[in-house]
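Removed: one protein chain of the complex. Kept in place: all other protein chains.
Every chain is named by a letter (A, B and C) in the order it is written, and numbering of its residues begins at 1.
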Amino acid sequence: MPGEKKMELHVPSVLGFEKVAMDFAASVAKMMHFPEERIENLKTAVAEACINAIEHGNKLDATTSVGVTLTIEPSKLSVDIQDQGSGIAEPPVPDIEQKIAGKDKTRGWGMFLIQSLMDEVKFESTPEGGGVVRMVIHLERD
Amino acid sequence: MPGEKKMELHVPSVLGFEKVAMDFAASVAKMMHFPEERIENLKTAVAEACINAIEHGNKLDATTSVGVTLTIEPSKLSVDIQDQGSGIAEPPVPDIEQKIAGKDKTRGWGMFLIQSLMDEVKFESTPEGGGVVRMVIHLERD
Amino acid sequence: MNQSLEVAVRKQGEVALIDIKGDVTAVTGEHIERAYQQVCGEGVNKVLLCFDSGSYINSGGIAIIIGIAADGKETARIIRITGLSPHFQKIFSMVGLTKYAEIFPSEQAALAQF
Partner (left out) sequence: MNQSLEVAVRKQGEVALIDIKGDVTAVTGEHIERAYQQVCGEGVNKVLLCFDSGSYINSGGIAIIIGIAADGKETARIIRITGLSPHFQKIFSMVGLTKYAEIFPSEQAALAQF
């Protein structure tokens, strides 16, 4: 596609390195002149998808890595976060009442945040069977 | 090597994208707790090496990419900037007097800055013949 | 090295203020829990969590704060929050946390009528 620019980053499956992926996405979004507020949304979504790839996909195996692919398109930024796990099952929507009441674990917010903050989100599998979260954020809000 | 963490980024050979590589290196250096002043040095060196890879190595061919590999070691950060060109010849040291007097082009500061700001710098070739700038910055100044 | 958090406790009258600065995550969260448990052990019933607006907070960190809010509800302690950036104010509210731990625009506003 003309005007399309692709960038790829690989970080080790170690908690904390999601911040490097987050800063990478923020740097590109800033270059694209995304508004500050939407850059913050993107940062949280990228960090959460990487944490999941590290923890659930790659099971904290530091010899594996998480792939972050950014594609700049004329009016949007696509972000793919890829792990070497066995695919992603969509979790139930978290319920704060249940969690506060001690009837559910306090965790379980990552997917909810990703889906709430990005304009498009899809969970897919790589040909090798690993999980991929495909997210899109538009320059202009709909 | 134990405790070593490797990260890889690929950006398109388009001027401006050196800023993405620069922010990537800064993000990792910040996580490593490098002092602010040395992060600034690293940023300039990474940007300059990427500009050279884009302009001189890849000759502004937007279908090629520049590879940035960061390796975190216990007391230092190694940065390799790789292009798909035909290797790097070390240039003469720039002379401001000559440039001010109009006897030399005003450009020609990238390599000087890289060599002045980083603790170790080597110019090498990839097995495929492309240029690689290998730079190291130490957490503690010698 | 990858994640760092600074937590400190202050007292103002009968309110305990917990200053939280840095990476608020599942990994570092125990420092916040420990500070909370410490002030509870000292008999405090009013706790103000003072975040730094430059902090990185992820879903694991949010889970830690939910745990504190849940304990507050169970033990009838009042938990209030301040210092969050506009982004994390929005996130805390999206999650529903603000129903159990109210957010205030400043320390002063949070301390008033605590």
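Quick note on the criterion: contacts are C-beta pairs under 8 Å (C-beta built on N, C-alpha and C of every residue); 3 or more make two chains touch, one makes a residue touch a chain.
The shown structure was predicted, so the numbers you read here are calculated from the model rather than taken from an experiment.
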Of A:V14, A:M32 or A:V121, the residue in touch with the unshown chain: A:M32
Residue numbers in chain B that touch the chain omitted from display: 14-19, 22, 37, 40-41, 44, 47-48, 51, 94, 96-97, 99-102, 105-110, 112-113, 116
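As a working rule, only the chains that are shown with their structure count from here on.
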CA centroid of chain B to CA centroid of chain C, Å: 42
For chain A paired with chain B, centre-to-centre distance based on mean C-alpha positions, whole Å: 28
For chain A paired with chain C, centre-to-centre distance based on mean C-alpha positions, whole Å: 26
Overlap residues in chain A, where contacts from two or more other chains coincide: 14, 16-17, 19
Contacts with 2+ other chains: residues of chain C: 1-2
